[in-house]
Each structure stands twice: as C-alpha cells, then as structure tokens.
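First the structure, in the form of structure tokens, and then the observations on it.
Part of the complex only, each chain left as placed.
Chains: A, B and C, in written order; residue numbering restarts at 1 for each.
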Amino acid sequence: MRYAILLLDAPYTSQASHSALRFTRALLARGHDVEGVFFYHDGVHNAARLAAPPQDEPHLVDAWAELAREHGVPLQVCIAAALRRGLLDEQEAARHGKEGASVAPPFELTGLGQLVDLGLRCDRLITFGP
Amino acid sequence: MLLHTLNRPPTSQVLAQALAGMGPDDKLLLIEDGVIGALPAHRERFGRVAGRLYALQEDLESRGLLSLRDEAVRVVDVGGFISMTETSERTVSWY
Amino acid sequence: MQDTASPAELMVILRHAPHGSSWLKEGLDVALVAAAFDRRVTLLFMGEGITALLEGQQAGPLGQKGTAPTLAMLEMYDIDNLLVEQRGMDELGLTSDQLMLPVRGVGDAEISRLVASHVLVLNF
C-alpha cells in the first residue's frame, strides 16, 4: 500500500519523532511504499541540520536522512512553518538576507499543498502528534 | 471501520475528543503516554470502547506497564499497529 | 457553490483556542490550501477551538493578528461547511448567536459519521 506520514512535533521534545521513525522503518521492512514524510508544526525541527544530541541518544535528523537515501522516501518540510521557526535552506536564507542555512538535503522545503496531495493520493496517512 | 490512535494519558480531555470521533466498530490504539490508559484503574474511562481497546507493546514495555495492564486491553507491537492500519479504512490520530 | 453530492474530502478538526498556540492557525492554513486546490473541506470546531469563532477578537499583545481575519475569509474559499461540537458549546456556555459565522451544532454520533465519511481527517 502507499503510505504517507505526517509528523507534528520536534525530535527531542516528544516521542512523536521516535514513533514516526519506528513506524516508517517497519512499513518499509514490510514492503509498503512510503510516498512521503511531511513535517509540519514543530515537526519541522526534525530537519535541523545542526542538531547535536548526546552521543548515547539516537540522532533522529540523521536517521531521517538515511531513510531518504536508502529508500528514496521524500522528506517534505512545510516552508511556512519552517521559516518562522528558523529552519532555512540556502536559497531561503539568501532570500531573507541571512547567512548560513539550517536545513540541507535530503530535506526539502515545500508548500502545504503537498500535504493535502499526499493525504488524498496515498492509501493511508498516519499522523504522529505531540 | 477506522483505527484511532491516542497518545495522551487518560486524564487528558483528548480522550473525550477521540471517543466522540469514534464509530461503533472503530478501534482505539493507545500509544506513547496514551498507554497509561491500559492500567486497570482507568478501565471505566474506556467503557465505550470495551473489546476494541489496544495498546502498543513497545510503549508499554519501555514504561514498565506491560505486566500492570488491564487484561482486557489487547497488546500489539509495531507490526500489529501496521496491520491495523492496513485493515482499517483509515487512521485518525488524537493527540 | 460546489456540488454537495460529491464525496466529502478533507475534514479539519480545530481543537485549540486562538492566540494561545499556533495549532488553530496551522490547521486553518491546511484547510485554506486544500480549498484553494478545489478540495471540498469540512471544518469542525471542538472544545476550546470553538472560541476561535467568538465575536470581537483583537490582535494579540505584541500585535499578532490572531485567526479571526482568516476565519472571515473562509467563505471566499467556498468553505461553508462549518460545524461546532454541541457538547463543547454547552461546556463553554455559548450560543451560536455569539459566534462570528453561521455554524451548525453536531453531537457525538454525527461527529463519528463525519469522521468516517471523509477521505482524510486531520486533527489540529
């Protein structure tokens, strides 16, 4: 089946990211297609390139990126939610006159229309909230 | 038949919202802090979904709740969670 | 005016009060985007989310707009299926004439039927 994941909270604030990652890995292991993970609300913090958790804790940002590399899962970050929370890729940083970037590929900034599209196109959308 | 997930403890008003959204055949899966609702002391709060109440094994285990749970609550692991999303028309998350 | 016989698509459930958090605004944004893409959208205000509909709302302490201006635009987006949880209305002691938009109160049984009849249901 074609699944989409909606993730609404930050990685080191609630368990939502852990749950979403575990669920997504299990979906892939079972042979399902994961057509996208959409990050909205505080979920956009999962794309924080500079996250430096203690070494004895899972590095969730890296774990998502690995999922994208190994399984081609698109990681779509709501651009409006990201910008106000300080998550900018190079292009947006330049547009806003800021130096440096806090989001890097494979995370991509995109519009909310992608969420609606994913939700209506896929067979299942599973939300993980705070 | 829909699957509903609840990740808030049973004292949260989100439980009432989830119950309002549930149809007579829908199932409720407790995940994350929601699994506190699997304690026998909370059985009455879930009376409306008796026989349709599930809790995620991994989240019970990590909290030391697996052996304390109400036996009427069915336990599923993450694979079972996925099966439930497959066999339900859709999943609605309450948080 | 859209054809009311076409299947309902997106249901957005708004459960948070304005100003206190961004949930309400971010939920409304999803509804507006979906409507802009010509999707049929149903909005259900539950619990404290109902207070988003109160008359007389103003900007927040540091000038934040709140959500009342967005709600006033819903009609322009053809979002006219506005429902409020009747129990939430009762708990708040509010009546529909105190609200800024025409809404219809719904009970638990209808809420669960609505949840079952939409292609996608998102909680905010």
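We adopt the following convention: contacts are C-beta pairs under 8 Å (C-beta built on N, C-alpha and C of every residue); 3 or more make two chains touch, one makes a residue touch a chain.
Worth saying up front: this structure is predicted, and the values here are computed from it rather than measured.
Only one copy of each distinct protein chain is drawn here, but the full complex in this file has the composition A x2, B x2, C x2.
Operating definition for what follows: only the chains that are shown with their structure count from here on.
Remark: subunit A and subunit B have CA centroids separated by 25 Å (rounded to whole angstrom). Distance from the subunit A centre to the subunit C centre is 26 Å, each centre being the mean of its Cα atoms. Those residues of subunit C in touch with two or more other chains are numbered 119-120, 123. Shown for subunit B are the residues in touch with two or more other chains, namely 90, 92-93, 95. Here subunit B touches subunit C in the complex through residues 2, 13-14, 17, 19-24, 26, 89-90, 92-95, going by the rule given at the top. The part of subunit B that touches subunit A in the complex is made up of residues 7, 31-33, 58, 78-79, 81-82, 85-86, 90-93, 95.
Subunit A meets subunit B in the complex at residues 1, 3, 8, 14-16, 19, 22-23, 26-27, 30, 32, 124-130.
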